[in-house]
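Below is one structure; the comments refer to it alone.
The complex is shown incomplete by one protein chain, all other protein chains being positioned as in the whole.
Order of writing sets the chain letters: A and B. Residues in each chain are counted from 1.
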Amino acid sequence: MIEIFSSSIGKKLIMSITGLFLMLFLLVHLTVNMLLLVGDGEVFNRAASFMATNPAIKIIEPLLAIGFVFHIFYATIITLKNRRTRPVGYSTTSSNGLSTWSSKNMYILGGTILIFLVIHLANFFWKLKFGTVEPITYGNETMANTYALVSGLFISYWWYDVLYVIGAIFLGLHLSHGFWAAFQTLGWNGTKWLKRLETIAYVYAAIIGTGFSIIPLYFLLFK
Amino acid sequence: MKVKLRIWRQKNSQSKGKFEVYELNDVAPDMSFLEMLDSLNQRLVKEGKSPVAFDHDCREGICGSCGIYINGRPHGNDHRTTTCELRMRRFKDGETITVEPWRAAAFPVVKDLVVDRSAFDKIIQAGGYISVNAGAAQDANSIPVPKHNADVAFDTASCIGCGACVAACKNASAMLFVAAKITHLAQFPQGRVEAPERVKRMVAKMDELGFGSCTNTRACEAECPKGISISTIAKLNREYITAKLKD
Partner (left out) sequence: MTKLNAKIPEGPLADKWTNHKAKLRLVNPANRRKLDIIVVGTGLAGSSAASTLGELGYNVKVFCYQDSPRRAHSVAAQGGINAAKNYKNDNDSVYRLFYDMIKGGDFRAREANVYRAAEVSNLVIDHYTALGVPFARDYGGLIENRSFGGVQVSRTFYAKGQTGQQCLIGAYSALSRQIDKGTVTMYPRREMMDLVVIDGKARGIIVRNLITGEIERHSAHAVVLATGGYGTIYYLSTLALNSNGSAAWRAHKRGALFANPSFVQIHPTSIPVLNDHQCKLTLMSESLRNDGRVWVPKQKGDPRKPNEIPEDERDYYLERRYPAFGNLVPRDVASRAAKERCDAGYGVGPTGLSVYLDFRDAIQKKGRKYIEENYGNLFEMYEKITGESPYEVPMRIYPAGHYTMGGLWVDYNLMTTIPGLYAIGEANFSDHGANRLGASSLMQTSGDGYFILPYTIADYLADEIKTPKIPTSTPEFDSAEKEVKDRIQRLMSINGTETATSFHKRLGKIMWDYCGMVRNEEGLKKALGLLDELKVEFWNNLKIPDTAGELNQELEKASRVADFLELGKLMVYDALNRRESCGAHFREESQTETGEAKRDDENYSYVAAWEFAGDGNEPILHKEELKFEYVKLQERSYK
């Protein structure tokens, strides 16, 4: 059973499962982040605090890290192997009208997203976890003022806004292929579902891509 | 019409190849791409030069022998067409046409545009069949097969093994080829019996022979002359995962 993961399909299965897990995370992440656009930040700070202290999240957090590591590690293995399958390349290639750019450049998109992820973690996660973030008190509850951290960054440095928008677009492109491909690899696809899943993938990618773009733009333009 | 051909010439599997350029001035739009190459070869032979080797046989798009990478696409720029069915009316007068062999580690070049596709035969030998000896079958109508399944079986069994899917895939993956066979045989009750063994053996053989993995770019589906859908690849994944889970 376990040797399934040594086969080509098995390795893709890992990509699919970790990918789906990460996509679920992204949806939760975006939902919480959208609270940044609500009011003066109290709602967001409360949500962030809940996420930081909830024991379930404590368990999921390392899983998420493992998910990322496996997703990246196996992507590298698969890409390296696939590179060896055509020692002599073609001199000319042209479009077939069906393959999307994203589908052919998932590793490059993924690599770019990884760079963005590192910056992103340094900006927020690292500071929240190990640095000092100003506390704020609502009534008798004191918590980290995550809102100030985020808004501070996005209001003061316009190039971070640009960077985050670019990151979100790349993520959207990655997901526009990754979403339906994950189901395809799992075997959940048929002639009818192929079309449906593709549509859902585009909707999902658009939500994630624009959702994460709106936040920096909101702070840049309206604050 | 006139065309300029940039053709990959390679003496044998050991030698290094290179492109050579040929010009043809009397190409009829009704000619097939291979008839155009035939006329080039006739000229080359008369000039005492070595003609361009390419695989071909039935010349009606069904045997799967021909397969040339034309202007950056397997079987050229026409929908659901093999190289032999491609007509010169699909090209512009004066166009430069780049002509290359299939490129894949699993399909080494034999000479010029001829490649060795025996890897496909090896995959079929690793289980791409229903095990029944001649004489052992029951009456053909004793097992009803829903029309839908029979139609799916037909569509997938119409794979001609030309290798365009591998040639088109950026990973030189043979997944569409394997998927078509798995899907074909899975449509029949008698084909289900050895389905788990079949899918495991065929995938293992495919991996062993140096084909890449599927990254769902759909290039195979776009170039398949028989229009086989990548939904068969999902079916293959499903069959494989289920078979492995039962181990």
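By our rule, a residue touches a chain if its C-beta (ideal position, glycine included) is under 8 Å from a C-beta of that chain, and two chains touch if they have at least 3 such contacts.
Being a predicted model, the structure only gives us computed values, none of them experimental.
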{"item": "For the chain not depicted, the shown chains it touches", "value": "B"}
{"item": "Contact partner of the left-out chain, one of B:73, B:184, B:200 or B:218", "value": "B:184"}
{"item": "Residues in chain B touching the chain absent from view", "value": "11-12, 28, 30-32, 34-36, 38-39, 41-42, 44-46, 48-51, 53, 55-65, 78, 80-81, 85, 87, 89, 110-111, 114, 116-118, 120-121, 124-141, 143-147, 150-151, 153-154, 157-158, 160-161, 184-185, 187-188, 190-191"}
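Following the convention adopted for this analysis, only the chains that are shown with their structure count from here on.
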{"item": "Euclidean distance of C-alpha centroids - chain A vs chain B, Å", "value": "37"}
{"item": "Touch list for chain A against partner chain B, complex", "value": "1, 4, 7-13, 78, 81-82, 84-94, 96-100, 103-104, 106, 177, 180-181, 183-191, 193-194"}
{"item": "Touching residues on chain B, where the partner in the complex is chain A", "value": "6, 19, 69, 71-73, 77, 98, 100, 103-106, 109, 168, 170-173, 203-204, 206-207, 210-219, 221-223, 229-231, 233-242, 244-245, 247"}
